[in-house]
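The other protein chains are all here in position, but one chain of the complex has been omitted.
To keep things simple, chains are lettered A and B as they appear, and every chain counts its residues starting from 1.
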Amino acid sequence: MATIHIDGKKYEVDGSDNLLAACLSLGLDVPYFCWHPALGSMGSCRQCAVKQYADEHDTRGRLVMSCMTPASDKTYISIDDEEAVAFRKSVVEWLMTNHPHDCPVCAEGGHCHLQDMTVMTGHNFRRYRFNKRTHANQELGPFIRHEMNRCIACYRCVRYYKDYAGGQDLGVYGAHDQVYFGRPEDGVLESEFSGNLTEVCPTGVFTDKTSGDHYARKWDMQYAPSICQGCAVGCNISPGERYGMIRRIENRYHGEVNHYFLCDRGRFGYGFTNRADRPMHSTIRREAMAAGAETAVVVGIDAALDEVAGQLRKAKGVVGIGSARASLETNLALSELVGPGHFSSGWNQEQTRLYAEALSTLQLEGVKIPSLRAMESADAVLLVGEDVTQTAPRVALAVRQAAKTRALQRATERKVPTWNAEPVKNIAQRELSPVYILDVQPGKLADIADTVVIGRVAEQVRMASAIAHVIDAAAPAVSGLSATQQQLAKTIAAGLLAAKQPLLIGGCSAGEIGLVQALRQVAVALVKAGKQPLLSMVLPEVNTAGLAMLESSTREVVLRQLQTGEADTLIVVENDLYRLLPEAEVNELLGHVRYLVVVDHQLTRTAGKAQALLAAASFAEADGTVVSMEGRAQRYFKVYEPSYYQPEKTVRESWRWLHALKNVAEGAELTWTTIDAATAVLAEKVPALAQVVNVAPQADYRILGLKIAREPRRYSGRTAMRANINVHEPRQPQDENTALTFSMEGYTGPQEDSALIPFAWAPGWNSPSAWNKYQNEVGGSLRQGNSGVCLWEGRQATAGYLPLPAERPSLSDDCFEIAPVYHLFGSDELSARAEAVQERIPSPYVLMHPSVSPVAEGQQVQVTIGAVRFDCPVRYSDTLAQRCIGLPQGLVPVYSGNSAVISAAAGGAQA
Amino acid sequence: MSTVNSKPQLIVSDRGEPFAWAEEELRAIKEAMHHYPDARAATIDALKIVQRHRRWVSDSAIAAIAEVLQLSAADVDGVATFYNRIYRQPVGRHVILVCDSIGCYLTGFEKVYARIQEVLGISPGQTTADDRFTILPVVCLGACDRGPVLLIDEDTHFNVTPDQVSQLLEQYT
Partner (left out) sequence: MSSALNRGIEARRETHPLTWRIAAAGGEAVQTLSAYEALEGFAALKKALTMSPEDIQKLVKESGLRGRGGAGFPTGIKWSLIPMGPESGSKYLICNADEMEPGTFKDRLLMEELPFQLVESMVLAAYAIGAQTGYIFLRGEYILAAQRLKAAIQAAEKAGYLGKNIAGSGFSFELRVHEGAGRYICGEETALINCLEGRRANPRTKPPFPQQAGAWGRPTIVNNVETLCNVPDIVLRGAAWFKNLAQGKSADAGTKLYGVSGRVNHPGLWELPIGSTAEELMALAGGMQDGLALMTWLPGGASTDFLMSEHLKLALDYDTIAKAGSRMGTGLIMVVDDQQDIVKVVRNLMVFMARESCGWCTPCREGLPWTLKVVDAISQGKGARGDIDWLKEMTRWLGPGRPFCAHAPGAMEPLQSAIKYFKGEFEKGIRS
């Protein structure tokens, strides 16, 4: 702590920070550009100048850059000093000399840090009378628009993209007033985190193209606190809607999870909510006039409920398949409707065991489940069998920060403050904290890895077990290791042991329980060696953890009920059977189903076969609770009400449909009228989920007696929005469910600590920088606390070591072990349905090591896995484990089995 | 099981002509890399080596250098475009660098500059149609006592007068 004096007032601040951060944390306004809480200081923009005095007697003082000056004890500064004010005004004036006058058409306008700072400094008169320099723009792919003329050369983009996110294809070129920020040439920005440029850039150089294509001003959109549906990490997002359409996703600050950054799947994958083919009203297939044929008829909510409830009453038995992409409430409602014995997660037995094993491993005594923030402070990382860049991308970004803890350490040794970004980099040069990877192929994190060990699953298991044995001799020993392998195990073990905070990351993507167990060995060994390792397990979907915590049957069990005729009616909720089972199996199964009900917000192949398709709300139109891979239960809230714009749109949360069906079918009264009522039942029925009632404030939460406004104060045009339907302005939709309101009338802003922050705004701060105003200290926790509840905080006892798994039988020559390969764009069901993302999805292929491929690269092979057979071009990878075949998930047909047979296909070469 | 050590991802240019290294170029670059604790420091050497062989540095050369030095093309191009004397566009067989700083200004470089432009029929930054000359301004050449100064390829010419220009240029074919 330090005492500093600002304009004659005394403040206590964190003395290890710089003055700019200290002032902002105190709530004082100091304008800045090049500094960013996640990127540190570099002192180039000169915007944050303040007057510093030697002591209390000094009256002359001198201008210093607050971001480059430590907030040490007995610092005397003035923000209001006349000269400092005038200098800061000049800085904006300089920046504006070349900045175009295109605010009215700029996609940054209204949430622009440059606009805010210009107003803050008081620059309002143009003295520059000469020509502006101009630049050409680049084509950067489907996500990001480039407008270099707006650049103010704060260098944030390159510092974020290269130094923070490890991107390789964005740079700064040229010199003097011709510095240019972009790719070496036109082309898609390759980083999985390119979207953050739109928020890191303080002006409109990098803007969200998916949003620009249906642009609305920040102040004209309606928002809700929401959770990204892209993977199991649980990043907080702030979706913005206007005219019944999601227009953009912005990062919603969370001090422990995503803080300032999202991945591109999360930011640009929202298009599935806007698809034209979305079921926005329910349809029932009825006998048509012409005998035999059927037509789908649009029905209202009550008619749909009556009809489906009637069918359920008639059924011999009803079976329900829930989903890991659906909320806890929805899955519980389904289970309540069909009865626990007939409710399935949709997972087969193997998956069910796998997820259970992952969850129980996480809850071992002595290990800690890290938030992303905690991961960033790890100083050694071991990744086993999980290509996090593709499966839980935001984790990869955290691992990239963990690799830099060594640099911070080195800087501290040389007495350089860690916020002083450039010297920290210079001192460390290429030195990184160790990152070790065991996988079937290196993955993108290989560029920061100390060592990458490539091998099939069994080999990874052996290596991980060997590492555990080196750490603690009591762990089962692995026999038959080569000298190199033993050396590798020793190196990695030593690296983990030397670390203050080792981090272990595994997961379920390979579908191998052995990998989870092997990582568990390492975790237990580290615990026995006196460490408290961080342990993280990547789970496949947004609510895999939540679903795994509910009681459910395996897929085999409920399908047997259909196959044996015990049940004849199937309800599939937010799931697609064709993504679970091979096509032939689904078709066979549906032959046993007399009546298929699908509740979904997407027109999946399964939905296309439904007798009754009930229009579900997506996360954008729903309230619901999901549990992240960290065990953090978080709530997303409805962003908007579709029927306001188009009354014929009758989407409802799946849990509402299911609860209503139960009540109509049983003639009971509706009790789940609000999300609070639903979570109360959940808490009561599932003890492990007792905390879900505390995940977010309840519907009666108020600030200063007000509900929380979803719309900014300046929200405009509301009276005219529906004028095409009726010139009388209707009443705004009412939200009885939650503490939010579909209105600008309500609480907005950071003055009071709010547990619900739909969007970041503070007086004078319209850009994402406004988050500073909501934090305890800039870049720290939100003042109201970080949202969500970590459900796995209480620990089970450690079970000790497991025996080593049995060796797998070796593969015959034409037979390959399947290695699922994941793609950020393409492997995730929902985002793959977004138009912008579709441009980035690779075409199908199978991955093979050149030494074992029967055909040349680009040629077709025939892949046979059990009854599944398909043709695909081969892509070579000389870093893939040799006896593996990489199958890109979501791009090739669903298979079942561990190994595939490959033969040269007749088709020949394909382009 | 095999191990891979970390390697940065490389960006390979898909613009411009394919790039084929001359053996001497590669040898010279590899030699330069040994002079520093980190190969990155050979970036400028590498750019100059390529430029010496090919007069200028194309996009594909940037990508090729990046590959050799294990850097990204963005990094290499960032360096290449920062410095005055790396040419990212084609130049003529001979580059005439005209010092336009204060020493040569006081001794009348402008007349020499004008004369060169007149003789060659091009403006600074341009190359003659026969590909023979490119004219560029350059910062103070450190010979203010002997201005105006020109640097043509590797030859420094001092005390140049407008009258000497034609004859001087004739030496370069």
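In this text, a contact is a pair of C-beta atoms (placed from the backbone, for glycine too) under 8 Å apart; a residue touches a chain by one contact, two chains touch by 3 or more.
The shown structure was predicted, so the numbers you read here are calculated from the model rather than taken from an experiment.
Undergrad: Of the residues listed, A:R62, A:H101, A:R286 or A:K316, which one is in contact with the missing chain?
TA: Of these options, the touching residue for the absent chain is A:R62.
Undergrad: In the full complex, which of B:L26, B:V68, B:I122 or B:C140 touches the chain missing from this view?
TA: B:C140
Undergrad: For the chain left out of this view, which of A:Q429, A:Q487 or A:T673 touches it?
TA: For the chain that is not drawn, the touching residue is A:Q429.
Undergrad: Need a quick check: the contact residues on chain A for the chain that isn't drawn.
TA: Residue positions of chain A that touch the missing chain: 42-47, 49, 62-64, 68, 87, 90-91, 94-95, 97-98, 127-130, 152-153, 155, 172, 174-179, 410, 414-416, 420, 422-423, 426-429.
Undergrad: Could you please point out the chain B residues that touch the chain left off the display?
TA: Touching the chain left out of view, chain B contributes residues 35-38, 40-45, 47-48, 69, 78-79, 82-86, 97, 100-103, 105-107, 138-147, 151, 154, 156, 158.
Methods note: only the chains that are shown with their structure count from here on.
Undergrad: Distance-wise, how many Å sit between the C-alpha centres of chain A and chain B, to the nearest whole number?
TA: 46
Undergrad: Mind pulling up the chain A residues that touch chain B in the complex?
TA: 162, 168-175, 180, 183-185, 187, 190, 429-430, 442, 444, 446-455, 459, 463, 484-485, 488, 879, 881
Undergrad: Once bound in the complex, which stretches of chain B touch chain A?
TA: It comes out as residues 1-11, 13-15, 38, 59, 62-63, 72-75, 77-78, 81-82.
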